[in-house]
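Presenting subunit A:
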Amino acid sequence: MSAGKVTDGRIDVFIDGEKVRCPPGTNLIDLVEGMGKEIPHYCYHPKLSVSGNCRMCLVELGTPAMDRETGKPVLDEDGAPKIMYFPNPVIACATRLTSGMRVRTQSAKVRECREAVLEFLLINHPLDCPICDQAGECLLQEFATDYGRGYSRFIEKKVVKPKRTVLGPRVMLDDERCILCSRCVRFCQEVVEDDVLGFVDRGTYTTLTCYPGKQLENNYSLNTVDICPVGALTSRDFRFRMRVWFLKETPSICTESSVGVNTLVGSREGKVYRITPRRNDGVNDTWMSDSGRALYKRIEDENRLIDFRVNRLPVRPEDALSEALRRLQGDKVAFVGSGQSSVEEHFLFNCLSRAAGSVLNCLVSRTREGDGFLISNDANPNVRGALCLGFIDTLPEANLTGLAEKINRGEVDAVVVHNEDLTTAGIGRSLLEKVEVIYLGSHGNGASETASVVIPGLTVFEKSGTFINQQFRLQKFLQAVPGPPGVLDDLVTISRLLNLLGKDEGRLATPAAVWAVLSRRLKCFEGISFDTLPETGALLDGSAFRSLPFCEGPSLHFEPETGTVEARA
Partner candidate 1 sequence: MDVFKILGITAKALVVVLVLLSLSNLAILAERKVSSWIQGRVGPNRTALPIIGAIPFLGAGLTRLGLFQPLADGLKLLLKEDPVPDHVNKFYYFLAPVAAFIPAVTAITVLPFGEIVRNGTPRPIVLADLDIGILFIFAVASLGVYGVILAGWASNSKYPFLGGIRASAQMISYELALGLSILPVFMWTNAPGSQAGLNLFAVVQGQEHFWNVFWMPVSALLFLVAIFAETNRLPFDMAESESELVSGFSTEYGSFKFGLFFLAEYAHIVVGSGVFTVLFLGGWRLPFIASYYSGGMTGAVLSVLVFCAKTFLVVFLFMWVRWTLPRFRYDQIMKLGWTVMLPLSLLNIIGYALFLAVWDGI
Partner candidate 2 sequence: MAVKILKRRPLSLLEKTYLPQILIGLKITLRNLFRPSVTLQYPEERPDIPEGYRGVPTLVKDANGREKCVACQLCEFVCPPRAIRITSRELETGGEDAHIEKAPDEFEIDMLRCIYCGYCQEVCPEEAIWLQDVFSISGYSREAMVFDKEKLYQLGGTLPDNHFKWDRKKAEEEAAKRH
């Protein structure tokens, strides 16, 4: 609605007497938020349609009076336009601004409205805050602190509604806490088009329910928990596990697919408890998939690698590194990188492959059917990083036939593998046994089992770095929790190996240091530094790779370059 009306001609509006310029038709709540102030609201959500049912956002609104005959503004004695205030407050969420509008967001009347609305919202609300998972990030709590009266005048019996209703495999509903804002209903209808939620009964008995015989089970169901302004919808995974005020939220990037969903990782004392989406209007808006939220469980996976091993025996880190070095010094070394590695790791890995005189660099592809929304067809989050750095110049393949051939012909006698399982990538165990494998990675797999040197690494939650998503958007993630004790950051490991090989790059063990070099060395990264990279990422010029047949189809905020889809087919 709004996008169509935005023109270059901006208008002047007055918020609490302060003059602001904005495009005509801007939503009042969004505008005020942009000013660093707040109009309390429940049902409005910037990415959903306006329903205007909670009435929390009432403000006083006035427009310049127009002379009906001339169509000119009426002026008062001072020559200023005369303002006609609406006799009753109006809801801000449904207000699109026009020129000269005046808004009072702090007047006594507005305050009174908010207090009244809040009192009504609270009459049937349970005294659940001590056991409610939303407590601490609950809009009802927040506005009750600002506008609540502190005690209840309601002496009748409260309406009792079902608690602990299972809505789906991941979502639990407490109907008593629901304030009937319908955000969840609209989300299901408008965003995922899985229309399963709705209200039944009337008046104070109105209850949110699932369509009989259906469940809220789509892969985006947990977004309803995020947008629910109160604690009515809770995540069954996170439920009662940790209070939100203990969580340290670290900006991160979801590794589920090449969409590069922006996330916040909530951790306390080195343990991750939940992952929530971070708003990025160019990538994922405010959504993320349920499957992406479960990825943190890999941190404590059973097959997590924590020991440095040589020939399956635990050794000291230095010994593992020198053993790795000995095998690197031969002249028949191949390198298998990973689409899950960060840009920085690709860079150093590439340096290492050059320093070791690699006979072959390759990457393993991970394609699958995406959902056209926030999961793309490519499960590798950073293939474009490897391309930009020149580690590979063709797209990754599912079967590393080239490597297999070279091994068969005896042209390769050592393979450095970063995080990939070669046994599922066309190189069987018998073939692997012909070469020495140096495995560097966070989790064990078929390759690590046959490897002669295993060096443990970190997961995305335990390190900092950058990914380049399908839009060629460079996005950064930061370390949320420390890695297992003794395990080195992959950057440190690779740069030490470089050091041992006598290369200068050996000192680049942090993303910031790597970027200081990258921005100088590579044209497409010019002017970028790790520390100043915006939270929303930076779009790079990917035109050099236009001819490559990338596998991604269209998804939210992404249209594949013309031609590539046919090329895929």
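With respect to how the candidates were assembled, all candidates are chains of the complex that A comes from, given by their letters.
By our rule, a contact is a pair of C-beta atoms (placed from the backbone, for glycine too) under 8 Å apart; a residue touches a chain by one contact, two chains touch by 3 or more; residues count from 1.
The structure presented is a predicted model; accordingly, all values stated were derived computationally and were not measured.
Which candidate among 1 or 2 is in contact with subunit A in the complex shown?
Every other option belongs but stays apart; subunit A touches 2.
Would you pull the subunit A residues touching candidate 2 in the complex into a rising list?
That would be residues 126-127, 129-131, 135, 157-160, 163-164, 239-241, 243, 245-246 of subunit A.
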